[in-house]
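Here the structure comes first, spelled out in structure tokens, and everything after it is commentary.
Note that one protein chain of the assembly has been removed; the remaining protein chains are unaltered in position.
Our next item is subunit A:
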Amino acid sequence: MSAQDHAGHDHTHGGAAHGSLKGYLIGFVLSVILTAIPFWLVMDGVIDNKQATAVIVMAFAAVQIIVHMVFFLHMTPASEGGWSMLALIFTVILVVIVLSGSLWVMYHLNANMMPGLHEMRQMP
């Protein structure tokens, strides 16, 4: 088989598009910005309200994950005939259920069964 054969063959699979130099560079610059801002916010304590900082940091992480998916992992709704996207959506749903379910249930368990401060001090 010739090199062109390989190229044509790869192309028909479509799923593993390789992206372009421009795509990788855009992804890189975006992810550097999206990483630097949360670190700056936390390290320098720019916002006094910790909860607000946490929400902003999480929002940056969510955006950065999408940036990586698009520019580095080359996810498109059409890759592998839509099956990768379907698997991804299924996984995201499971992850959301696992994370929010665990945190929610365990928070309430903690809140209801937390020993009083007095007992806490006597613990080793």
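Definition applied: a contact is a pair of C-beta atoms (placed from the backbone, for glycine too) under 8 Å apart; a residue touches a chain by one contact, two chains touch by 3 or more; residues count from 1.
In this section, contacts and distances are computed from a predicted model.
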Among "Thiamine biosynthesis protein ThiS", "Cytochrome bo(3) ubiquinol oxidase subunit 3", "Branched chain amino acid ABC transporter permease" or "Pyridoxal 5'-phosphate synthase subunit PdxT", UniProt-listed name of the chain not shown: "Cytochrome bo(3) ubiquinol oxidase subunit 3"
Absent-chain interface as seen on subunit A, which is shown: 1, 3, 6, 9-10, 13, 15-16, 18-21, 24-25, 27-28, 31-32, 35, 38-39, 42-43, 50, 53-54, 57-58, 60-61, 64-65, 68-69, 72-73, 80, 83-84, 87-88, 90-91, 94-95, 98-99, 102-103, 106, 123-124
